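In what follows, a structure is listed as structure tokens, so that the remarks can point back to it.
Only one protein chain is missing from this complex, and each of the others stays in its spot.
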Amino acid sequence: MPSPISEFVYHRRVQFPETDASGIVHFTNFFKYVEEAEHALWRAAGMSIAAQAGDFSWPRVAASFDFKRPLRFEDEFDVHIKVAEKKSKTIRYTAELKKDGEVLAVGSLTIICARRTPGQPLRACDIPADISARFDVAR
Amino acid sequence: MPSPISEFVYHRRVQFPETDASGIVHFTNFFKYVEEAEHALWRAAGMSIAAQAGDFSWPRVAASFDFKRPLRFEDEFDVHIKVAEKKSKTIRYTAELKKDGEVLAVGSLTIICARRTPGQPLRACDIPADISARFDVAR
Amino acid sequence: MPSPISEFVYHRRVQFPETDASGIVHFTNFFKYVEEAEHALWRAAGMSIAAQAGDFSWPRVAASFDFKRPLRFEDEFDVHIKVAEKKSKTIRYTAELKKDGEVLAVGSLTIICARRTPGQPLRACDIPADISARFDVAR
Partner (left out) sequence: MPSPISEFVYHRRVQFPETDASGIVHFTNFFKYVEEAEHALWRAAGMSIAAQAGDFSWPRVAASFDFKRPLRFEDEFDVHIKVAEKKSKTIRYTAELKKDGEVLAVGSLTIICARRTPGQPLRACDIPADISARFDVAR
């Protein structure tokens, strides 16, 4: 059993449709980048966030970003994602986007574990122990 | 029972994230616009393309566009979508994007009727008669 | 001269590419919806946010959302956007997404006025008086 994971650095290059007519990356893509980093973090933890898709879903309950510097087409950057908080039903990540060592943006993303029952709305539930055990809060 | 429908004009305004750093609408959005027009055509025919989502799905099997003039942020335009061809399993639409009477782009989209069976891949099937009856080939 | 505007209700229908494989609208689209509402608010104030594009730009400096209920394909909903705060260089909006009177999500978006000088990075500047005069803080 691998030791639990608490952070991951995800490398990415800006693609053209992510830019907008002001010449920089549209701000909504920063949220996509953090989610991509989250999924890479889960893979690094030996899981797919979609693996239990029939049973569980992980809706996002909160997301925020402070933007400091823009990204442009073909820029290469890193998303430093960390597990900031673990509760019985939720995980909160923090993320820094960095290019050449400079912080471009700082964000937060909170997800909740939800159980799917056919024909019913999603219902929040405790994070299964085997999933929770793979993550540790970053120091 | 309403008479079958063969075409629809869908009005739309360009939104900011649809533009790219060259200052115009990214070409992939033209395909989104045509699909939006298709779904509006189905609603005008009294249906939702997702209504039988448990049973049927409508994968796209071919899509093409010739681009003549660009679109820019906040431009208003129309998608003129027509049912160009109906076969037992497929429907082909043609679409013209127009702004102020000028043709900006001309496209084509072909969809196929597919049946969902849990745990199996989608399988092409005949379009149900009650759906097919709602559409007519445009002249 | 019209009186200043402090809020706007923007009506929208969910489009198919805005959904994801979990069956609901991907959370990043809520940020797009708020920005669309912002641009509609500016048009209602008699302006385009891109009108002075040669001179000014309006980068987003902060954005956040709390998500309570999901949106699905073809859902119709409203974005209630309000001017929550005006400072010399920034405007902060708050937004509620509602469907059938129920609040689905609550967000905030802060933009800053920036001057473009060819060959130089964007630089924050005071909001021009004629633009600032068109907006009022909502009560």
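Chains here go by letter, A, B and C, matching the order in which they are written, and residues are numbered from 1 within each.
Operating definition for what follows: contacts are C-beta pairs under 8 Å (C-beta built on N, C-alpha and C of every residue); 3 or more make two chains touch, one makes a residue touch a chain.
Model, not experiment: these values are computed from the prediction.
The set of subunit A residues touching the chain not shown comprises 15-17, 32, 35-36, 39, 43, 48, 50, 73-74. By the touch rule set out above, subunit B reaches the unshown chain at residues 21-22, 24, 27-29, 31-32, 35, 50, 53, 57, 59-67, 70, 122. Take subunit C: the residues that touch the chain left off the picture are 16-17, 19-21, 23-24, 26, 28, 72-73.
FYI, only the chains that are shown with their structure count from here on.
For the pair subunit B and subunit C, the distance between C-alpha centroids works out to 29 Å. Within subunit C, contacts with two or more other chains are made by residues 32, 35, 50.
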